[in-house]
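Some notes on the structure that comes next.
Note that one protein chain is taken out, while the other chains of the complex remain in position.
Let's look at chain A:
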Amino acid sequence: MRIAVLLSAGRHSVSGRPAPVPVELQALRLAVDLANQCGGQSGCDVTGLHAGPELGPLADTLGHGLGHLVHLRTEGAADPAPALAAALEAGGYDLILAGRAGQGGEDAGLLPYTLARGLAWPILADAAGLAPGEAPGTLSVEQALGRGARRRLVVRLPALVTVHPAAPPPLPFAFAGLRRGRVEMREAPPAPAVAPEVEERAYRPRPKLIAKAAAGASALERLRAATEAASGGGRLLVDPAPDEAAREILAHLRALGLPTR
């Protein structure tokens, strides 16, 4: 399986200094783990791809388990999508991984969708775990849903998958990996600058989603109101027998798709 991981020029959330994006390092880890699982088979590799004017500290991804990093050098404000699309098309990859949305903030998280549309590949969002599917040429994806729920999906490759921050933490940085890894620089053909499609709308007050306790309610009631609104569903059992309670909990976990033995 040939895997590409898209790496964007991030910034440290506090210091503001250039830094790799954490969720993309997590994607890299999923890729490396997956490549290790196909152990020994030829044609199993992970490539990092970055399109932008400078590599900066993205070279550090080589210390996080990446062996080969391709830098598609673009002009300052050029749109990275065409360069990436061309490289991905030419690369013959089976799987492309990206973060769900670079750093957050003003990052829209749309680039993976643009690329998937361009490649006419399926895209699957918010992976928290990856494993080879049972049938050859498929991938089993554990998708992160709200409130810690998980759903297992199987996609046919090639596919583009975005990774959720709930995925396992990045592989720790190893300085020697940085020295061992290979960086390849390619000039990307000139592309127009990104044209933000912004639409202006008048401000419209939106209904508050958090349930409100009656004014003057106690702190406990306010807390209950806030948490109950956020935790709909389920059944309320009062003083159940232990067996019954255990069965209910297991059933609920299964309904959420969590593995139970």
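FYI, contacts are C-beta pairs under 8 Å (C-beta built on N, C-alpha and C of every residue); 3 or more make two chains touch, one makes a residue touch a chain; residues count from 1.
The rule is simple: contacts and distances are computed from a predicted model.
**Q** Given the choices "Leucine/isoleucine/valine transporter permease subunit", "Ribose ABC transport system ATP-binding protein RbsA (TC 3.A.1.2.1)", "succinate dehydrogenase" or "Fe-S oxidoreductase", state the protein name listed in UniProt for the chain not shown.
**A** "Fe-S oxidoreductase"
**Q** Among the options A:A174, A:V194, A:L237 or A:L250, which residue touches the chain absent from this view?
**A** Per the contact definition at the top, the residue touching the missing chain is A:A174.
**Q** Take the complete complex as the reference. Which residues in chain A touch the chain that isn't displayed?
**A** Interface with the chain not displayed, on the chain A side: 12-15, 17, 19, 57, 60, 63-65, 169-177.
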